[in-house]
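With one protein chain withheld, the remaining protein chains of the complex are depicted in position.
Right after this comes subunit A.
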Amino acid sequence: MRSFAYDRPATIDRAVALLAGEGALALAGGMTLLPTMKLRLSAPEALVDLSSIADLKGIASDGKTLTIGAMTRHADVARSAEVAKAIPGLARLAGRIGDPQVRNRGTLGGSLANNDPAADYPAAVLALGATLVTSRREIAADEFFRGMFETALEPGELLTAVRFPVPYAAAYAKFPHPASRFALVGVFVAQFKAGVRVAVTGAASSVFRCHPLEARLSENFAPEAVAGFTVDPKGLNSDIHAEPAFRAHLIGVMARRAVAAALQPAV
């Protein structure tokens, strides 16, 4: 790893000031950034460690909106009684990211700012139509994910919290890569009064909404409604693990499983 300057500010204001520096990057849980630095794919001049900023952590719910601080770890979301009550599908998603040690470090904000095409959280944020709160503004989920590892965040802009509207029902199903646990395909479904939103991760260069699935499920929110559903494989990811046609098929299968899970009564 190349050498860099290191700071661990205690406030958002101080972090934002430090991030304005040349070549500075924010360090959240480090589960992606540190491996990339070890491979020298990233060589920041300075790291701004966000782990001591209390204002970036925590979970709060008022029944209509669930707010989660950007530095809240996957393990905390997975174990949270508030999340389990408001959006149980989100707690279950968090509990299946990576492995236990990754969940003890990795954070919601880190995952979203990184926008890995196979990450789990972007599917939840997009399907739930969440609002991303930054040091400068609020960004709707539909505007946030711009492409592979690309988001609407500007240089020096810090993601501080995510506000999730509480749906009637929601769940996530993924076909995990057997080694990395990243999603080969993951589908998050969320049912609201206005209709159903469906987001797919792992299948393309970035998370995306699947409008044909949304239309079918808005009409009938039941696993049968998407039986046999598949999408056009054109443009889907192709690698040694799965060809586009297999990923297209998995989108339908995962959607069906997610709807079934969403309809299960809370335990």
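Rule of thumb we're sticking to: a contact is a pair of C-beta atoms (placed from the backbone, for glycine too) under 8 Å apart; a residue touches a chain by one contact, two chains touch by 3 or more; residues count from 1.
Definition applied: contacts and distances are computed from a predicted model.
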{"item": "Candidate names \"Carbon-monoxide dehydrogenase small subunit\", \"Imidazole glycerol phosphate synthase subunit HisF\", \"Cytochrome bo(3) ubiquinol oxidase subunit 4\" or \"Octopine/nopaline transport system substrate-binding protein\"; UniProt protein name, chain not shown", "value": "\"Carbon-monoxide dehydrogenase small subunit\""}
{"item": "Residue of A:104, A:135 or A:230 touching the missing chain in the full complex", "value": "A:104"}
{"item": "Candidates A:31, A:66, A:86 or A:225 - the one touching the absent chain", "value": "A:31"}
{"item": "Footprint left on subunit A by the chain that the document does not show", "value": "1-6, 8, 27, 30-31, 34-35, 38, 47, 49, 51, 75, 98-102, 104-105, 179-181"}
